[in-house]
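A protein chain is absent from this complex, but the other protein chains hold their places.
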Amino acid sequence: MAMLEIKDLEVFYGVIQAIKGVSFEVGEGEVIALIGANGAGKTTILHTITGLIQAKSGHVFFEGQEITKLPGHKIVSKGIAHVPEGRRVFADLTVLENLKLGAYTRKDKKEIEESLEMIYKRFPRLKERRGQLAGTLSGGEQQMLAMGRALMSRPRIILMDEPSMGLSPIFVNEIFDIIQEVSKGGTTVLLVEQNAKKALSIADRAYVLETGKITLSGDAKELMNDESVKKAYLGE
Amino acid sequence: MALLEVRNLGISFGGLRAVDSLDMTIDQGQLYGLIGPNGAGKTTVFNLLTGVYRPTEGIITLDGQNLVGKKTVEINKAGIARTFQNIRLFKNMSVMDNVKIGLHNHFKYNLFTGILRLPGYRKVEKSMDERAMELLKVFDLDKEAGNMAANLPYGKQRKLEIARALATEPKLLLLDEPAAGMNPNETEELMKTIQFVREKFKMTILLIEHDMKLVSGICEEVTVLNFGTVLAQGKTGDVLNDPRVVKAYLGE
Amino acid sequence: MKKYQKLLINIGIAVVIYVLVMLAIQFGWVGRQLLSMIVPVCTNVMMAVSLCLIVGFLGELTLGHAAFMSVGAYSGALVSMNLPLPGWLSLAVGLVVGGVVAALAGVIIGVPVLRLRGDYLAIVTLGFGEIIKSVFNTLGITGGASGLSGIPLMTSYRNFTLVFILTLIVVVVVSNLVKSRQGRAICAIRDNYIAAEAAGIKVSKYKVMAFVISAFFAGVAGVVYAHNISILKPGNFDYNTSIEILVMVVLGGMGSIRGSIIAAVILTLLPELLRGVADYRMLVYSIVLIVMMLFNNSKFKEKLMARRQAAKVSKEA
Amino acid sequence: ACGESAGSDSQAAASGSESQAGAAGATAEFIVGGMGPLTGSAASYGISVRQGIEVAVNEINAAGGVTAGDTTYSLKMVFADDEATEDKAVSAYNSLMDQNINALVGATTTGCCMAIADISNQDNLLVVTPSGSGVDCVKNPNAFRICFTDTLQGETLADFAVNEMGAQNIAVLYSNSSDYGTGIRDGLVSKAEELGATIVANEAFADADVDFNTQLTKIKGTNADVIVVCGYYQAATYITKQAADMGLEIPFLGSDGWDGVLETVTDPATVEGAVFLSSFFSAATDEMTSGFVSTYEENYGSTPDQFAADAYDAVYVIKAAMEQAGSIDSDALISAMHQVQIDGLTGAGLSFDENGEPNKDAKFIQISDGAYTIYGENGGEETTAE
Partner (left out) sequence: MDLVINIVEQLINGLRTGSIYALIALGYTMVYGIAKMINFAHGDIIMVGAYSLYVFYGILGLPAAVAVILSIIVCAVLGVVIEKVAYKPLRNAQPLAVLITAIGVSFLLQNLALLIFKATPIPFGSIIRVPSVQIAGIHISGITIVTLVVTTISMILLTLFINKTKAGRAMRAVSEDKGAAELMGISVNGTISLTFAIGSALAAVAGLLFICQYESLQPTLGALPGIKAFVAAVLGGIGSVPGAMLGGIVLGIIESLSKAYISTQLSDAIVFGVLVVVLLVKPSGLLGKIRIEKV
């Protein structure tokens, strides 16, 4: 059974249909990449999964349970974390407070402390800036924070919306390393990326989204060699 | 000939030295890159150049004209236009009107002409429309002219910002991560557009970017910032091979 | 061609309204209660449309619009009462003076406008309104708490033509303004003032401009109000009045002049139409207000609008 | 003139059924309009006025209506809320006109009276305001009032303070929310100074205020012999309590707006000894007053205040004018007004001068032992002083 299953999803913004019947699944422990051009609907899908947008029709199942109509916070507390597009860190809260909020659904103080140490180790910059208001961090620093915050919940699956956006090359590599590490640690990953090459290189499988529909899917390495993918998304 | 001269520029936020003794010279017609790790101070440099922040010390001159202490609006008039890292469009206005705001200071009629719809109004608005359309065409946005800016997909929003900046007829155009959130194809297209803009408008461009393909593809010279200070400066090819830059910024 | 079509429709609507009201007045189609509402409806339309400029287009919240109205009303009335000119002439001068004095008040309020934003500005405008009220309540020339009475009744519904023209001017000027280069700048400030500045818009200039123009028309509305009621009391221009106008603008859909006009008409007439329910009048009014706001933002309405839009789209195709 | 006591046949009339109205042969309806604030912060006045009218109308109908000429009229009240604001007053007035009122009891507040003064004069409608006390309320020939003018009241208060209480130093606390307070204050100050007294404090407050400590502290620092409060009982309630808390022992003198204060204080001791001017005395034991008070209390569950009494009298004045005129023609009614005289709740022998001002006596009421008494009689029988 797939860990996350999306079935016949249709999403509208007013009269505009952004998602036109999308189905796919994410298996436990997999790294799945979702790629597609600007406006294809990637963000919309992630938002629908975590309940920030309501689908018009279709279903989302998490570990066999339907979560389509659940409110966002209930979905999240089932073990789904979401690193949203545009980071959306809490600008008026400090870095540390942001991280603590990531662990909002968790109870054990000691374990939370441990996770915090783990995050600080991964992102030393965050430790250094823990007292700074998140709103004054640079773009890349905010991206680290968003990622760290999501990891603080020790999710079963993490949805990432363009985590490499705005990051320096060295850090893009680092982020992808971290994603792999997270995945190795047992967390399932659903990754939305513009940097398709990198995404495909670490993913197990991938789906290609075009104007609200899935047009291609399959093994990530195979897709990487697919001519149409190469042409459209890898810039080769 | 130097268009922009920056000497010993610096600013602090509380204890944080965000930019420190920065020197940079950009010549007329150049395509210049500003790169560096996250938080190095690149956006802050843009904010200093455009008067959003006031430098703690240093000199900025454009075409020999001092810019330090001037307001954003005056600096725009003096000839600097920019885009923002976090897109800042006039979201509830049409794509066309966004560009027309950029044209504001170049197509004028007075308040009464507008209110009373005197003949000047139609004439000026018409030429504004034409000019805006021309610019939108450059960015392939002409079909979106009537749409609300908020409803554009991300990539088009970035382009619209550039179009708006160009509409103010700057001497120097500052682009803050124009390719962020674009896929390689879109980036490729954007590169072409930037080069086209440079040719067509004889524009000098300073851009911040993390996409090395774009930087190495179109920038002649770059400055690399690290912790607010210059790590390396010079011809793009040389700088990108500088081991310090590789270590601090590019990685392997 | 299409542009002119829209213009013609608007002119048509204005003419039809005018003719209908004139006929109603001439032939006594409606009761006196409704007749007496004609001018208040017009003044509220002027108030709402002028406030729409600040709230809807400039995007600043003000709770002191009634203060501009009162400044205009008092100064205009004082002029028309004391000028040794024939009635109509002194009213004309009064209208101009009322507008100009209110516009001056707009300049004064412009100073905080440049420094303050959002709710802070709202509270300062509220304070400004209370200061004006307090001063008018104390001054001798304004009649203090007893108010200024004996203002000639020159803008009652019997002079509907004049009032209608004035209202039309306000509506046309504000509509034209927001579609002009200056209006565009004002809207840009609302959407993103940082970007507007970077694009070369003088934010301070246009903010003050919006306030001054808006205040001017509120002042004119005040003069009309004064010459319809014949008595002015400082208490009638408190923040509750400002809020009433604000409600119209918000209910009308913020950036929509037509919406403001419709909301002004409805909300002015509503309490009158509710006289039938006597003691429950204000109760019903408040419930209607809440329900209208909720409806305005409801899924239901969204669906209705979506259907309409869809129909439109398919028609065009 | 019909000098008969209007309320004499009032026994529980308000509860009387409507069937009586049609008793006398040819009947018609005479519509009495009423106007005042029913909502907003001034609502209590309008409600009193409406209830006052209602009691009178029911009473008159129960007694067979009003005979003017050969027609007997039953009365009908229609009431419109004016929220005590001028613009609402105009539309309220017009809505009443749409209901074809024959005469108006109203408006309740001065501003509203002024707002409708000219239109009602153009309509040539008989207007009797129960409580509009601003001087100009009755400037037009069609308008009359039951209450005193503010200026006159101020002067009367000054006279009382200086000559009756022997005060030399007077502290004034006045409401500047409307011309009621400022009008009385003006009359008071000029008359007091004329009588040789000194105004040692002249402090304003707003009707909606609840805290008067600052003003009272200020007055405490003077050598005032009396504090004259020109305002309504709501403010008086707070003022007297806060003065008592402060230990201020200067006697209070109040304007007629004080009527009702005893019902709204928590501790009657705070108003003990206070004197105020009134034309209505709800504790009076005469038949008319006690009949009115008991009907009113029965119907509305509260003691009537002066505004209710004023309104009640206004209806009886109109009745008298109808009878006097022998018709309900407006011109006839208005000119008959100058000839009527009734014994009302607010004064015996109430009649109107050429300006529409009432001729009646003022009473001073003192609160003693937690009850209203006529000043100088200490709980004694009311005898209408003349």
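By letter and in written order, the chains are A, B, C and D; residue numbering begins at 1 in each of them.
The rule we apply is simple: a contact is a pair of C-beta atoms (placed from the backbone, for glycine too) under 8 Å apart; a residue touches a chain by one contact, two chains touch by 3 or more.
What you see is a predicted model, and the numbers here were worked out from it, not measured in a lab.
When you scan C:124, C:171, C:186 or C:264 for touch with the missing chain, the hit is C:124. Annotation: of D:140, D:190, D:302 or D:351, D:302 touches the absent chain (contact as defined above). When the full complex is taken into account, the listed residue touching the unshown chain is D:213, out of D:27, D:67, D:140 or D:213. Among A:57, A:77 or A:228, only A:77 touches the chain that is left out of the view.
Summary of contacts with the chain left out: across A:36, A:51 or A:169, the touching residue is A:51. If you put the missing chain back, the residues of subunit C touching it would be 55, 61, 111-112, 115-117, 119-120, 122-124, 126-128, 130-131, 133-135, 137-138, 194, 239, 243, 246-247, 250-251, 254, 279-280, 282-283, 285-287, 289-290, 293-294, 296-298. In the full complex, subunit A makes contact with the omitted chain through residues 50-52, 71-74, 76-77, 81-82, 84, 88-93, 97, 100-102, 104-105, 135-136, 149-150, 153.
On the side of subunit D, touch with the chain left out of the figure occurs at residues 39-41, 43-44, 47, 176, 203-206, 208-211, 213-215, 217-218, 221, 234, 237-238, 241, 245-247, 260, 263-267, 302.
Assume only the chains that are shown with their structure count from here on.
Minimum number of contact steps separating subunit A from subunit D: 2.
Central chain assignment: C. Criterion: smallest distance from chain C-alpha mean to the mean of all protein C-alpha atoms. Our note on geometry: subunit B versus subunit C, Cα centroid distance of 41 Å, whole angstroms. Subunit B has its Cα centroid 30 Å from the Cα centroid of subunit A.
A straight line joining the Cα centres of subunit A and subunit C is 49 Å long. In summary, the structure contains touching chain pairs A-B, A-C, B-C, C-D. Against subunit B, the residues of subunit C that register as touching in their complex are 173, 176-177, 179-185, 187-188, 190-192, 194-203, 209, 255.
Within the complex formed with subunit D, the subunit C residues making contact are 31-33, 35-37, 40, 137-138, 144-147, 149, 153, 225, 228-233, 235-236, 271-272, 275, 278-279, 281-282.
Note for the complex: subunit A touches subunit C at residues 14-15.
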